[in-house]
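All protein chains of the complex are present and in place, except for one that has been dropped.
The block that comes next holds chain A.
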Amino acid sequence: MPVTIAKERWTSKVGELVLGTEPNTVKIGGESTLPFLHFEGEMPNRPQVALEVWDMEPAGWPEILTAPYAGVLNDPVAWAKKCVEYGADLVCLTMISAHPDNKNTSPAECAKTAKAVADAVDVPLIILGCGVEEKDAQVLEAVAEALAGKNCLLGCATPENYKTITAACMVHGHNIIASSPLDINLEKQLNILITEMNLSADRIVIDPSVGALGYGIEYAYSIMERTRIGALTGDKMMAMPVICLVGQEVWKTKEAKSSAEEAPEWGEQAKRAILWEVITSATFAQAGGSLFVMRHPDSLKQFRVHIDKMMESNAY
């Protein structure tokens, strides 16, 4: 009995977005199907992976995570080069030192660091602030100017600070991450607010504020599924690629941080921690993530192998 393959006829697709400058660009988005269902649509760009670099030496990272970056953790330029060596498609520079509780680094100082990193590596850059909305607006404004024309991805913009960051992205030719707290309506609303300032919709990336495996992964998973279905059925304000800041969530979890001595019933830490980061990412790739920010080079490697397999056609 021949089975007729059930194919959805999607009417629209996710917008495509280019990061970086020729010849070193990275393209994300453009999907006209649910993730990896090659039998009913196109997935022109594979999910891309960035490794994270901090502008100050991280405290509290487990040894298994600092080991691959030994010797470069207090030098963002050397660290970024290391990430490229490990095969990162992009580098995600996080201005953690700008936080008032850390060094309260000035916007001008952050801009200098960003410039130095941008000059040292060829891959496109994602620049994240420290999470304090007011400060991030100042920092990202200065960074946007220093990196004018480099076509970076800046974030995270929230309803509190999107105006400054959007304006900076428009003037200096960058793209913006619109961040919403696990809420599909707020997600859409922020995209509308940003496009109303005349930044084109194909320069926005959605950050749904993902949680790690075991820590609310299912909320972001469903929000991303709904975002993708929205994009495929023609909702222009949900048709942006989605970024998943996976590393920062995964490496907060007990499962990634505890050693085998602390948690003997959980097995070897080296394997468990990497799996935590890879499975969190692979699960979000199934829900429609296009850009992944990870921390461990082994996670990057394993996730890549997985994506290679998923990108092979399964057309009938």
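Rule of thumb we're sticking to: a residue touches a chain if its C-beta (ideal position, glycine included) is under 8 Å from a C-beta of that chain, and two chains touch if they have at least 3 such contacts; residues count from 1.
By definition in this document, contacts and distances are computed from a predicted model.
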{"item": "Record-based protein name (UniProt) of the chain missing from this complex, from \"Acetyl-CoA decarbonylase/synthase complex subunit gamma\", \"Phycocyanobilin lyase subunit beta\", \"Tyrosinase\" or \"Ni/Fe-hydrogenase subunit HybB-like protein\"", "value": "\"Acetyl-CoA decarbonylase/synthase complex subunit gamma\""}
{"item": "Sole contact to the chain not displayed, among A:Val18, A:Leu37, A:Ala167 or A:Leu186", "value": "A:Leu37"}
{"item": "Contact residue for the chain not shown (choose from A:Ile96, A:Cys110, A:Ile274 or A:Leu300)", "value": "A:Ile274"}
{"item": "Among A:Lys81, A:Lys115, A:Lys236 or A:His306, residue touching the chain not depicted", "value": "A:His306"}
{"item": "Contact footprint on chain A, counting only the chain that is left out", "value": "1-3, 5-6, 36-39, 60, 99-101, 131, 211, 213-219, 221-222, 225-226, 229, 252-253, 255, 265-269, 271-272, 274-276, 278-279, 282-283, 286, 302, 305-306, 309-314, 316"}
